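Missing here: one protein chain of the complex. Every other protein chain is in place.
Order of writing sets the chain letters: A, B, C and D. Residues in each chain are counted from 1.
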Amino acid sequence: MTWNEWIPLIIVCSSLVPGIIIFFLHEEAHRTRTILNLAGALLKLVLVGLVYLGFRTGEVYKFQFQIMVDLEFMLRVDALALLFAGLSSALWLVTTIYAIGYFEGSSNRRRFFGFFSVCVTASTGIALSGNLVTFFVFYEFLTLATYPLVVHSGTLKAVEAGRNYLFYTIGGGTVLFIGVVGLTVLAGPIDFSQGAQLSGLLENSAFELKLLFYVMLVGLAVKAAIFPLHGWLPIAMVAPAPVSALLHAVAVVKAGAFGIIRLVYDVYGINLAVELNVLWPLAILGAFTIIYGSVRAIFQDDLKKRLAFSTVSQLSYIALGAAVPGMISSTGAIVHLVHQGLMKITLFFCAGNIAETTGLHKVSELNGIGRRLPLTMGAFTVGALGMIGLPPIAGFVSKWYLSVGALDAGQPWIVAVLLGSSALNAIYFLPIIHAAWFKQPPAEGWRDLRPKRRFEAPWMLLFPPLVTALFSITSGLFAAMSWSPLSLARVIVERVYFLQ
Amino acid sequence: MSLPAGLLDGLLALLLVILAVRALIAPTLYQCAVAFISFGLTLSLAWARLAAPDVALAEAAIGAGLLGVLLINSLRDFSRGGDDASAIFGKDLPTALFSRTVISCGTLAFAAVLGMAMFHMPEGGGLTALTEASLPHSGVEHPVTAVLLNYRSYDTWLEIGVLVVAMLAIFCAGGFEGFRRPEQGPDSDPVIESLARLLAPLMVMVAGYLLWLGKAYPGGAFQAGVVLAAAGIILQLAGWQIIENLSTWAWKWGLGIGFFFFLALAVSFMPLGLGFFEYPEAWAGPLILVVEVLATLSIGLTLTCFFVYFNGMGASESRRRTR
Amino acid sequence: MEWGRAKAGAVRGRTMETHFIYMAVSSALFSVGMAGVFLCRHFFKKIIATKIVGAGVFLLLVSIAERDADTFADPVPHAMVITGIVVAVSAAAFALALARRIRIETSRASFEDEEAAE
Amino acid sequence: MFWNDWITVLLMMASGFFFLAGTVGLLRFPDLFSRLHALTKADNLGLGLLVLGLIFQIDSLLDGLKLGLIWAFALLAGSTGCYAIGRFFLHSDQKVRESVRPKEGGGE
Partner (left out) sequence: MSALWQADNLPVWLVVWPTFGAIVLFLLPARWRGMTGVSFALANGVLALVTVFFVMEVGVLRQEIGGWAPPLGIALALDGLSALFILMTAVVGGVVSVYAKIYFTQVVVDSARSSLFWPLWLFLWAGLHGLYLANDLFNLYVVIEVIGIAAVALAVLSGKTRAMIAGLRYLIAAVAGSLAYLMGVALLYGSTGVLDIDLMAERLEPGLTTRVAIALMLGGLLVKTAVFPLHFWLPPAHSSAEPPVSAILSALVLKGTFFVILRLWTELFGVSLTFMAGQMVGVLGACAVVWGSFQALRQERLKLVVAHSSVAQIGYLFLLFPLITVPATAVAGGFEWAPLAWSGAVYQVLAHGFAKAAFFLAIGVLVMATGNDHKASMLNMVGRLPMTTFAIGLAGVSLIGLPPSGGFLAKWMLLSAIISSGQWWWVPFVLVGSLMTAGYVFMILRLAFAPSQHEAELKSVPRGLQVCALLLAVGAILIAFPAEWVIDLLEGTSTFGEVVRAGAPVNSGEVGP
């Protein structure tokens, strides 16, 4: 085993090991825990960075462990893996900082940070999985690791939400399980090889291939919150802010979206998928979910709930992009994976800040909040405008690619969907921004709700949204640079379409 | 088949089935127990008719004898508040004509299928010839003893183990290990005591005889052990309390010695390159005899202990109740 | 007085069908016993029923031994039956001890006997 | 059939009669003591005649001795058992006494 073979495993373990150690630490060992968390997060980020540099020079990073025939544990770095791993590790670091600030002084922190680390492990594992089985293993692992986070507060509502969450995700996992087993039985162990293994089966087992595609799609759609399997997401809102941020931006929903991308591009391969003609249901469902989520979001008064429905809507951009064949729209789908993550995590951080600092949860109570929390609301505004798709923020880039891709593929109706969605986004985000900056604060003054000396949220809570907001802008602004998510997405797509 | 013999077999067969059914549907537990004991004794006759005297001895002594004693002994707890088997909890067996018919038909159908299977059984040939051919090397002359203590001694050893396990299990059921010494001595009776005094030594002698006989004739460790147990039970009934007065060390070793020694013997020739339970041919006879003696002791003691412990379970309760 | 041998010789000459009669009895006892195990409610009868099942099984074994007799009846089934009897009696004694304990402590005499328990 | 066979048959039949009589008595007699009486008396006699009948069929003296011993032991056990039952009955209370009464047939 060379160094290159171990690196993927080390990346995965860089959060698992601290997680396990944290379980054995004393509850009061805050300092050690903080150091462990940050060290793990930094190590992971640095390693991913190193791998990125190595990958560009053509290094191969691959870890294999044969469990049994047809069942191999494989971690491998490819461009898409790198993109998602980079996203998780970067956002983990940020969220860790945020969580440390958020949970200052609350109880059960050992448990939280332990599972938090395990959760990121699962997420990185999903990113680096080299074959379908490994992906499935981490996909289920993620379900387990996030459950304690969802129910962390221990309130009845949280426990209820946790049950709902499990109901959906375990069900989805089980369905996915049949798909994975079925495909393995049909074609042997499935590596992510752009459908090379499956295309030979097209003649004899087209029906089975179709069936298994839909089965797996259903399994993945649960986590990707595609209508009608999105029910768990808005309810899981009761989780603490860092968890919501993580669930919505990186870990769970992205695992689903990432899975769909892997399924379409790497398991079946875009050509086979087009030949089997299996993408149109995904496109239609995605389009419907985009509109549906936006419409539902409009009517939510609870800020986090509104954001949650917004997530439902935004995630389907990825599914929709993946469902439209063509390089441009694929690029849009993949890059939106990153962009949506950056923007949505910003929004959730901000929502958490508002709730923590002022105790406000409702959209209708946010009049004039911009004066109380100017920096937070600044970040929020960036995120919201990005969601709507205003240039030069990241969201614009994704939407642009998706629309052009749709036109390119001769499906103009998608452009209409995207435009309509943008309009709806504007309808539910702009009033918040307007109220926050331009409306008068309530007469009695929210300042008295929680009198504090400082004007803003504590820096540990403030710093993360500012950073992610900055990233949202830069990755939109410098999308053409060679290190931007867009460039990486292009690399991935080129591989998908040309390197078969 | 000659007519009288066939008649006898048919009569026995009929009696067996009737007694079996009777033992299950009798209205009082006492009648159940009596029917069952009669069943056991009739079964012994059947064994004898089937040229299985060893089995007949074992069945009469253990199956009907010992178990009968235990059944009767526990009757006094079960028949408290009336001996009616069905009085305590409503109906025992379904009484409706319909369900009775269904049950009878089902049982009959099951028996018919099973009987057909037996009727169509191919002749496997059995192991008679092989046993006979190997008999000279077994160290004993009686084929059943040869099977029990040489060819299949592993099973026999395990079976003695089952007795020890059962003793432990009965301890578990009673909730304590060992034997309680009764607070007051039992009411002894001159007539019964003198009978016990007379019978016990005779039975020990018979046990020894059966044991010795086992080498060449029907008989052997089990039968001898059971006779020994019968002696023990009679003495117990006469109020002797032998087991209760034994030290823990003594009864434990007594219970375990047969099993333990059998095991020791089984492995003791392995250093010489022989297998598990393999004896040098010349020594086989004497060794088997030693094993049998110790096994007899253990079996006799174990079965007596079954009874004593069992008896004590009820007695301690009746004491508790009277208090 | 060579019991085993002398008798077995007689067996050979005397009957061909004796074992069939006892096989029939065996199947009857097995079936009746099994019915009893499942249908009888009283512990006492259930235990007796298991013994009757056992008798059915042993009867078949000994009938087979008689069928396969040569100079003597096949000793292997005999040995099996003797072993089986001891095992069955051990189990029955244990069952009886349990039943008695239950009876003493709860005055229950069957599994269905719920109300008597309290 | 030799003469000893005839004697055996005769004695066996007599023994059968006594067994039958004992059994009938057991079933029909009114109270415990008379039943015990019928049982032990008739059975002992029945068994005795049976053994006597078999004596005429044996080859060796040893077997005869064994048969005699069987009878003696059965006699001993029977009478002791009878004694034990009687003693239990005498020492027991009214309820038990009632319970052994026949349900039908025998009167007081």
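As a convention for this text, a residue touches a chain if its C-beta (ideal position, glycine included) is under 8 Å from a C-beta of that chain, and two chains touch if they have at least 3 such contacts.
These figures come from a predicted structure and were not determined experimentally.
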| item | value |
| --- | --- |
| Displayed chains contacted by the hidden chain, counting the whole assembly | A, B, C |
| Listed residues B:G10, B:P27, B:G106 or B:G125, member touching the removed chain | B:G125 |
| Option from B:L7, B:M116 or B:M205 whose C-beta touches the chain left out | B:M116 |
| Which of B:R22, B:R76 or B:K252 contacts the chain that the document leaves out | B:K252 |
| Missing-partner contacts on chain B, residue numbers | 113-114, 116-118, 120-122, 124-127, 130-131, 134, 150-155, 158-159, 161-162, 164-166, 168-169, 171-173, 175-178, 248, 252-253, 255-256, 259-260, 263, 266-267, 270-278 |
| For chain A, residues in touch with the removed chain | 23, 65-71, 107-108, 111, 136-137, 140-141, 143-144, 147-148, 151-152, 154-156, 158-159, 162-163, 166, 170-171, 173-175, 177-178, 181-182, 184-185 |
| Interface residues of chain C (partner: the chain not displayed) | 30, 34, 37, 43, 46-47, 50, 53-54, 56-57, 60-61, 64, 67-68, 76-77, 80, 83-84, 87-88, 90-92, 94-95, 98-99, 101-102, 105-106, 108, 111, 117 |
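As a convention for this text, only the chains that are shown with their structure count from here on.
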| item | value |
| --- | --- |
| Approximate Å spacing (C-alpha centroids) for the pair chain B, chain D | 26 |
| Intercentroid distance (Cα basis), chain B paired with chain A, Å | 73 |
| Residues within chain C bordering two or more other chains | 1 |
| Residue ranges of chain C in contact with chain B within the complex | 1-4, 7-8, 10-11, 14-36, 39-45, 48-49, 51-52, 55, 58-60, 62-83, 85-94, 96-101, 103-104, 107-110, 112-113, 116 |
| Interfacial residue positions of chain D with respect to chain B in the complex | 73, 76-77, 80, 83-84, 87, 99 |
| Residues of chain B touching chain C in the complex | 1-2, 5-6, 9-10, 13, 16-17, 20-21, 23-24, 29, 32-33, 36, 39, 43, 46-47, 49-55, 58-59, 62-63, 66-67, 70-71, 74, 77-78, 80-81, 85-86, 88-89, 92-94, 103, 106-108, 110-112, 114-115, 118-119, 121, 123-129, 131-132, 142-144, 146-148, 151-152, 155-156, 159, 162-163, 165-166, 169-170, 173-175, 217-218, 222, 299, 306, 309-310, 313-314, 317 |
